[in-house]
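Of the protein chains in this complex, all but one are displayed in their positions.
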Amino acid sequence: MRKIYDAVIVGGGINGSSIAFQLAKRGYKVAVLDKGKIAGKASGAAAGILGAQTELAEDGPLFQLACKSRSMYRILIPELEDLSQVHIGYQNKGVYKVAANKEEEQTLKRLIESQQKAGEQAEWFSIDDLIKREPSVSNKLRGAMYIPNDGQVQAYELSLAFAKASMALGAEIYEYTHVSDFILKDEKVHGVKTSQGEFLAESVIVASGAWSREVLERAGLSLPIIPVKGECFSVIPEKPLVQGTIFSHGCYIVPKQSGRLVVGATVKVNSFDEKVTLEGISTLMEKAQNLVPDIAKAEWERAWTGIRPQSADGQPFLGEHPVYRGLYIAAGHFRNGILLAPATGVLMADILEGKTEQPNPFELSRLESLVHTSNGVLL
Amino acid sequence: MRKIYDAVIVGGGINGSSIAFQLAKRGYKVAVLDKGKIAGKASGAAAGILGAQTELAEDGPLFQLACKSRSMYRILIPELEDLSQVHIGYQNKGVYKVAANKEEEQTLKRLIESQQKAGEQAEWFSIDDLIKREPSVSNKLRGAMYIPNDGQVQAYELSLAFAKASMALGAEIYEYTHVSDFILKDEKVHGVKTSQGEFLAESVIVASGAWSREVLERAGLSLPIIPVKGECFSVIPEKPLVQGTIFSHGCYIVPKQSGRLVVGATVKVNSFDEKVTLEGISTLMEKAQNLVPDIAKAEWERAWTGIRPQSADGQPFLGEHPVYRGLYIAAGHFRNGILLAPATGVLMADILEGKTEQPNPFELSRLESLVHTSNGVLL
Amino acid sequence: MRKIYDAVIVGGGINGSSIAFQLAKRGYKVAVLDKGKIAGKASGAAAGILGAQTELAEDGPLFQLACKSRSMYRILIPELEDLSQVHIGYQNKGVYKVAANKEEEQTLKRLIESQQKAGEQAEWFSIDDLIKREPSVSNKLRGAMYIPNDGQVQAYELSLAFAKASMALGAEIYEYTHVSDFILKDEKVHGVKTSQGEFLAESVIVASGAWSREVLERAGLSLPIIPVKGECFSVIPEKPLVQGTIFSHGCYIVPKQSGRLVVGATVKVNSFDEKVTLEGISTLMEKAQNLVPDIAKAEWERAWTGIRPQSADGQPFLGEHPVYRGLYIAAGHFRNGILLAPATGVLMADILEGKTEQPNPFELSRLESLVHTSNGVLL
Partner (left out) sequence: MRKIYDAVIVGGGINGSSIAFQLAKRGYKVAVLDKGKIAGKASGAAAGILGAQTELAEDGPLFQLACKSRSMYRILIPELEDLSQVHIGYQNKGVYKVAANKEEEQTLKRLIESQQKAGEQAEWFSIDDLIKREPSVSNKLRGAMYIPNDGQVQAYELSLAFAKASMALGAEIYEYTHVSDFILKDEKVHGVKTSQGEFLAESVIVASGAWSREVLERAGLSLPIIPVKGECFSVIPEKPLVQGTIFSHGCYIVPKQSGRLVVGATVKVNSFDEKVTLEGISTLMEKAQNLVPDIAKAEWERAWTGIRPQSADGQPFLGEHPVYRGLYIAAGHFRNGILLAPATGVLMADILEGKTEQPNPFELSRLESLVHTSNGVLL
């Protein structure tokens, strides 16, 4: 089997599918290759918080990208739902970033000020005001930074919607198709070799999440991305406990459709291990009960893990390979893969078309200071 | 524990929850009791076809009730979704009732004529026209009766939405609460005895599906309702295969959100057995492949059963107990429980309030000709 | 359908199946009726500890019955495995009943003395000795009472083995068959009415666990048995952590075949609710980590509940109905249903045959002081 495409995307997670969607909209013949199933790893495991202001404390290029990406959802969701027939469960009821003590309170108040200066909405709720809005939250907290514009989606469904919308526009998806090597010649990529044969393409985009480093070593690049394991669980309370997402250091509670609460997430650096540990969920359970005591009575549903890709400087890599033309990378989104997917799709499509006007702060030229050389082959 | 309510509903399936919803809207203090979990039996197992014209061939009171109930969904769905925060997945893309041979074609054409006379839309599609609209349907069929107004919902989610919307309006739900007896005195019901103590109430409504007969024997009534087991399965095709529901004798294929296809249903009369048999799904698989050959390539997901309540004359029982005032019955909906839930909820609330203007064709007075006497106690 | 048997057993849990096995061995024509699936409730949920000395602290008739029942396993297991082809996973590596403080140590030392006097083996292990034998146990404990003869089985498999061995000997099993009433005449039972028709029998034995009270109310008897919900979970450590069962107040850890550890059990009195709560397993997890700290690293598997039947005086009811001849009861085994099953089977078969020589301390004549009258019908 030898197939010819305009662009081949290595990885059917949310960012691979978002890129496929944008390229297919622009008329490209696209193939998405995944070693397993679509959205089978971190994208399907995420709690789906769109936490532009929640997760990215400091202003800067990533903060700007995140806010822009978040704002794209309003238009994107109906478009995706219409094309894919997948219900995404987009909700825009805000995030409460809570303070457990005076120190956290001061940090959050400074953050509110700084985000307001950056033009974003945020305000401080005392514990009394917080409890008026979210009566189930613990009265032992100090209060919360309320971020009205940070929302959430059902992450698996969103990933699926991107993939199915791409297919509706002509993209092809190949599951259980493992990329073993790149076809490289004259400092240009010409396709990939896979367990299902060769796929030839003008452009190849690696969007393989925590597995991007391993994939790119076949192109002489040791991308400084490490896997960070996270464990989550879900419970079903008898009645709704919270309206917005409750977010604290080390634990968040996200109210999903049908009444389910998703609680996450542990952080284990440098681990591909997908096992849920007793310790992991036991710790999360304790934290969750400290945030919302009545969650204790909720019905246990299940626990799972995701492996998130953390880059050395905390910024994703969105750009071209330093040597091989046509080989692009979109990886290292860490805990913000869902949030950043819309902007990632458009930015990568722009990069492929040479349309980016201003300097791209996420390109790989910053690698010189970050990268470990791989076998002396490159950099 | 002794609790006092205006109305206690025995059974947290879709009809019990729909009645609870209507009563709660009218200001009643309502409790729903279920021996297991809400929507845990037939309501959660249903494929969710709103087949007023598909399932009920002949005009008559039930046909009228079904069409009315179907039309209530348009207003009901947003109301329920808003109150419950549950996404119901309501779709209104029509049903194709297919003909496999000339005889079936003639039957369907007569049915179209008769339904048109009754004021409902329906039209005949030749196999060529059918394939233009649904290209994956087998070209060995003769054509189809197209019913644009028969749609579908996600049955479990709809049941959950009714229950959660009721709770939002003040109703209380008691799961794992088994009703062992009625509290009867002076030819009036005063409540029920349960595994969790007594629940006192002015009115008690039995909406226990296939288990209604057993429940009502405690009130001296041998309701002629038998359990009819049905097996279903779901698969996930790579790409959408059909837009509308494909319905044939003995097999239907319902396209649900996220791309899943639900295929149903076998018919085993007089069985409470909830096991899926190899024979059952094997037979369904063969039929489904005859309807839509490419379903063969779809990914297997899972199989399940539901126990449907069939009444002796094919009509539901919606009315008061012949002896005990305040004791109502809403049972025997057979394969139309989802379809009939909105109208059942309103009709039962009206009956409780003595508001029904015209004669009710579903009342239990027709029992004389149907019922088997129970221990000589009654009728 | 009307079927005729020597004995009908209401309930396909472990005691119902054990009785069926003994009766089938003695040549009776037996039917076992279960409203759901065989071993679908508490019998399938149990951790399977054979804790004659662990659970039953004081000497007395129940202690004697428990020790006798435990000793029957050695012969019974190979017989059942041979007839049923089910692997039961019987293990006889002892139980360590640990002391967390000086007070518990003294209590256990007194218990050792008393059990030794009763002729049973038990000895005290200091924390150093305990850790020599079980190196993963926490060194913050004081020590443990070691009970070499208390073992364990896989409870679901054992229940299944009893049922299948009974079938191999000619017994018939009817699943999804709900008993709605007894056929009573002239102060004698003649059979039962069920959702699948009538079953006529000389003898009817109710072995319905926590549901026995509800069943027996149809025969005018309010048996003082309440449901006690218990939650459990299982994890899979990388390497075996313990050889014997570790038992403490409120938490036990049972090493099962294939390396799985079963941890139990919470106690919620008067609840039929089968939902696992976050609070329940969170509490158990904390206790388990206090007993065996390295369990923290084990892989999470799943959680479940069982509803155990607790009698008013802590003793099972094993005898005949006070009014209706031929109607027998074997219920109220609480947390010792697995342990007591072999002796229960033989004792009940003896009672049916009038073979019990000595006075039976478990008969229902003690009900006078225990029972609440039911509707004034009886007692």
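Letters A, B and C mark the chains as written, and numbering starts fresh at 1 in each.
The criterion applied here is as follows: contacts are C-beta pairs under 8 Å (C-beta built on N, C-alpha and C of every residue); 3 or more make two chains touch, one makes a residue touch a chain.
Only a predicted model underlies this, so the values are computations on that prediction, with no experimental measurement involved.
In the complete complex, the residue from B:Leu33, B:Val235 or B:Ala265 that touches the missing chain is B:Val235. Touch with the chain omitted from the figure is made, among A:Glu217, A:Glu238 or A:Asp350, by A:Glu217. Only one of B:Asn92, B:Gln243, B:Gln289 or B:Asn360 touches the chain withheld from this view, namely B:Gln289.
From the set C:Arg2, C:Lys117 or C:Lys239, the residue in touch with the chain omitted from the display is C:Lys239, counting the whole complex. Taking the complete complex into account, residues 36-37, 175-178, 180-181, 195-196, 214, 217, 227, 271-275 of chain A touch the chain not shown. Residues 235, 275-282, 285-286, 288-289, 295-300, 303 are the ones on chain B that touch the missing chain. The missing chain lies against chain C, touching residues 85-87, 89, 157, 160, 164, 167, 173, 238-240, 257-259.
As a convention for this text, only the chains that are shown with their structure count from here on.
Computed from the mean C-alpha positions, the centre of chain A lies at a distance of 49 Å from the centre of chain C.
Mean C-alpha position of chain A lies 41 Å from that of chain B. Under the contact definition stated at the top, the residues of chain C that touch 2 or more other chains are 275.
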